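The complex appears here without one of its protein chains, the remainder shown in place.
Order as written gives the chain letters A, B and C; numbering starts at 1 within each chain.
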Amino acid sequence: MTNLHIRWGGVCIVAIVLIVLTYDHYRDNLASLAPQQVRQEAPKGDIRVLGMVQGGTLETRGAGEATFALLGEHASLPVHYEGPPPDNLRELKILVLIGTWNVGAQVFEARDIGIVPNYGFIAGAYLLGLLPLALLLFAMTRRVHFLYDEIKASKLYEEE
Amino acid sequence: MIACHGIGKAYGHFQVLHDVNLTIAEGECFALFGPNGSGKTTLLKVLATLERPSTGHFEILGMHGLKNKEAIRANLMFLAHGTHLYDELNARENLAFALALRGHYPTDQDVKRALDRVAIGAFADMKVRHYSAGMKKRLALAKTMLARPNVLLLDEPFTALDTAGAEILREYVRERLSAKGTVLLSTHDYDKTRPIANRAGILRHGALQETAIEELKSDDLV
Amino acid sequence: MTIHRVIRKVQRFEGWFGGSAVLCLIAGLYLGLIGSPPDYYQGEVVRIMYIHVPLAHTALLAYIVLTIGSLWYLWKRDPIVDNMCQAVAGLSAVFTALALGTGMIWGKPTWDTWWTWDARLTSFTVLLLILIGYLMLRTFVDDPEKEARYGAILAIVGFVDLPIIHFSVEWWRTLHQPQSISMRGVSISSGLLVPLLFMSVGMSLLFSYMLMVRTQLLYLDRLLHAKKGRLLSQFHLSKSDS
Partner (left out) sequence: MTSFSVIRWIVWKDFVTELRSRETISSMVFFALIVILIFSFSFSMDQQAAREVIAGIMWVAFAFTGIIGLGKSFSTELQNDCLEALQMVPEAKGAIYLGKVAANFAFMFVVEILLFPMFVILFNLEVVEEISLLLLVFFLATVGLSAIGTLFSALTVQIRAREVMLPILLLPLVVPVMIAAVEATKGALNGDPPAMYEQWLELLAIYDVVFTVVSFWMFEFVMDS
């Protein structure tokens, strides 16, 4: 165990802690269900459903009410939304809905409409930004240590 | 006067010159012997201000080789492997161009005399493209004559020259030496060099070792 | 053979730069990923800015350092300055490439395209091309003195060219594309500023640390090579004497 390894071990531990903290922070937002899962499992309470607004199904009634069908890969859900219609509620748009599944009426009562969080892009950007720098720095410090050792070993190095 | 102080030159991994110390006084001709690849040309190029030494410094005519290059160049001629001639120009044009860049404007008589002296006066209006290697060397020598340098660096001057050409060159070197000029030449040819050289040295793997010139006669490296 | 005194200094102080860089980056990452709210317009995607903008800043900072180093080299002809220039050019190329990469990742969710001929993206691409040209140029020269000199010349000419490239691309873009897509769309509020500041400072410190390490690396490499070369020819010399 050299000094170099200890230092980089510390950096790795810090990185892991940061990744765990971040993942923990966003875990609730990351998990969302698909429409077919909602139909099959009929979960209770607040859930998040991800899907696309099916073309030709969006109907707005007045200022605070809208119905449409949310399309997943294998199934679609009828959605009833009450509240001020957000700007991003358009046909063929991919959305995340927060609300409850009404099993009796087979309707999803949406309370909030959010755009799909692009955590993939964010994670990609941070990994692309930091990982190469860390790897490069690690390779460079290792090489510097190696070169110092080499110089000492070949008796080219004289203490002042 | 040429004075080298600890000149070293490295190309990456390869150390061409090592700590070369050499002083050549006015009126002296130093012959630099050495096997191929021993760094003769590199040393001449460093002294001709074409390459910067990696370590050490030198003085020519008392002027610092790294700080006072323009003044050194005005007083120095380097007769190199390449003859510094343009193929598409004829002999007269080549001389006029090369000397104009150095600030000399020789008269037609001067040019004619120089060309006659190197015995190529008959080819003065021929393109250099059609010259033989020896003729090119002679023309380069004529250029050197017209430039009237105080310091002369000759890189293997006898290659491509015939016996008569070598004699013209030696005659010119003697003339420069008697006019207090300084000559450094690199060579492989002991017999052609012997009549003009006052001092000699061998360059081996970039390290210079001065020797009496007679000792070099039997040296297998020469 | 002794190690150059500048390298000794660097060796002694580099730890402080590395340590403070790590601290700043940890704070910046925490604030950027967890501690700050999402942007009103861009949502969570705005967090990419905290990595992209510091990378881009640092790439420019690196190029400025390269230019100053090149001028310094042409003035003083100190080989250690050239080691620094070579080190900074490699790092500048890495930072520029990463800034471009993260910029593309940011562009996909915000403008729904990986690439747009935006003035900044385009001038960064040209900058990357110049830096790659610089690194290639250096590999094609045998004499280290020439290598350093030519590199310095290219770096200085490129530095003068960069603002002109930026303006010409900007004019050209306003002529050919509507203004709808523009990086200027992000108005920076104070909530975004704090993590950005930490990340920028941290990235600059990280760059300084990497520069110190890389300068050492190139210096030691050359030192070892030179010494090996000298030993080799001394070996030949002793053989030819005997």
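Everything that follows uses one rule, which is that contacts are C-beta pairs under 8 Å (C-beta built on N, C-alpha and C of every residue); 3 or more make two chains touch, one makes a residue touch a chain.
Since the model is a prediction, treat every value here as computed from it, not as a measurement.
Here the chain not displayed is in touch, across the complete complex, with B, C. Among C:13, C:114 or C:167, the one in contact with the hidden chain is C:167.
Only one of C:32, C:103, C:144 or C:158 touches the chain withheld from this view, namely C:158. Of the listed positions C:34, C:60, C:74 or C:224, the one in contact with the omitted chain in the full complex is C:74.
Even with one chain removed from view, chain B keeps its contact list with that chain: residues 48-52, 69-71, 73-74, 76, 78, 80-89, 93, 97-98, 100-103, 127, 136.
Mapped onto chain C, contacts with the missing chain fall at residues 74, 126, 129-130, 133, 136-137, 140-142, 145-146, 149-150, 152-154, 156-158, 160-161, 164-165, 167-169, 171-172, 175.
Basically, only the chains that are shown with their structure count from here on.
Chain contacts in this assembly form an open path, with each chain touching only its neighbours along a single line.
The chain with its CA mean position farthest from that of chain C is B. Per-pair tallies of C-beta contacts place A-C first. Taking each chain's centre as the average of its CA atoms, chain A and chain B sit 74 Å apart. Centre-to-centre, using mean CA coordinates, chain B is 46 Å away from chain C. Inter-chain spacing, taken between the CA centroids of chain A and chain C, is 29 Å.
Within chain C, no positions touching two or more other chains are listed. Contact residues on chain A toward chain C in their complex (touch as defined above): 11, 14, 18, 21-22, 25, 115, 117-119, 121-122, 124-126, 128-130, 132-133, 136-137, 140-141, 143-144, 147-148, 150-151, 154, 156-158, 160. Against chain A, the residues of chain C that register as touching in their complex are 1-3, 22, 26, 29-30, 33-34, 43-45, 47-48, 51-52, 55, 94, 98, 101-102, 105-106, 108-109, 206, 209-210, 213-214, 216-217, 220-221, 223-224, 227. Those residues of chain C whose C-beta lies close enough to touch chain B in the complex are 77, 142-145, 225-226, 228-230, 232-233, 236-237, 240.
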